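For this view, one protein chain was removed and the others were kept in their places.
Moving on to subunit A:
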Amino acid sequence: MKWITARRRHPLAGYVVVIIALAFFGVGYTFVAPATSPAQAQNASAESDLANVDLANGRELFNQSCASCHGQDGKGITKTEAGNAGAWGPDLTGVGAAAVDFQVSTGRMPSANPDAQMPRKPAMYGRDDINDIAAYVDAQFGGGPGIPVNVPGDKPKRADFESEADYEEATELYQSSLEQYTGGGDTEAGMKLYMTNCAHCHSWSGGGGALTDGRWAPDLNSATPRQIYEAMLTGPGAMPVFQDSNDEVGGEGGAISSSEKQSLIKFIVDLENEPNAGGYFGLNRVGQVAEGFIGWTVGISLIVACAIWITAKQRAHD
């Protein structure tokens, strides 16, 4: 402060302030001018492989990394049974391939700590292995909802492709299937469904939110459309199940038909891709709490700092 105070009456001070201000706005503008985000690379290749799954491989993988908690027979291991080992897991009877695909492709399974809610992690297995495990669980422990193969799944990864050209082709394919899928949805229906069924946990922006008992609803923005669909179908953890059609009974969340799910997913995907029109700093779409925080820490603080500056006098050292 002293340093500025001493120099603020310098004849050049005014020019310096103007130059700094111009630089600030210039640099600022380059940030605001929205960088057009490249088309998000996605991929639709996986479902073709569902026809030729390898059940033997599925069994092997399951016994290797899932049976310790869910049991060889898939009947689950209770906490008391597990004792000090701490490796327990629920019964997988009738959970179906969709549940396995969701849990394994979002990296939740194999779980690292069965006592806590599993965060999303990079998947431990590739697409083929996941399909194999899912098919094995579905076949062995009684069927449930299958993998919704018509919903766009994993984005293509460059590492999975030999040549750049193949990768780009797959990306384009994925992109068009994504557009086709979301293009079929209805924004208004999707918005209403989302605001009625999901927003009170996942928040209006899909940014997630706190739940009771130390649980939380995660951010939806890294989930693929298929994972969103599967989450609704299987109701992971504290989330309710939203079954496909009205005549099936059981889901606590009620039923959302598959075309309604399509609208809902369209809403989530569109909102996520929507740029923040209001400025470079979108504040993570946290909303008013972040705005208030910035209003105090940046806004009023800067103004008060200015008040201190313009009233500052060179104090005699005393």
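By our rule, a contact is a pair of C-beta atoms (placed from the backbone, for glycine too) under 8 Å apart; a residue touches a chain by one contact, two chains touch by 3 or more; residues count from 1.
Note that contacts and distances are computed from a predicted model.
Participant: For the chain omitted from this view, which of "FAD-dependent oxidoreductase 2 FAD binding domain-containing protein", "Carbon-monoxide dehydrogenase small subunit", "Cytochrome bc1 complex cytochrome b subunit" or "Ferrous iron transporter B" is its UniProt protein name?
Facilitator: UniProt lists the chain that is not shown as "Cytochrome bc1 complex cytochrome b subunit".
Participant: Could you tell me which of A:63, A:78, A:196 or A:222 touches the chain that is not displayed?
Facilitator: A:196
Participant: Residue-wise, where is subunit A in contact with the chain that is not depicted?
Facilitator: Within subunit A, the residues touching the omitted chain are 21, 24, 28, 31-32, 186-188, 191-192, 195-196, 199-205, 207-214, 216-217, 270-271, 274, 276-283, 285-289, 291-292, 294-296, 298-300, 302-304, 306-308, 310-313, 316-318.
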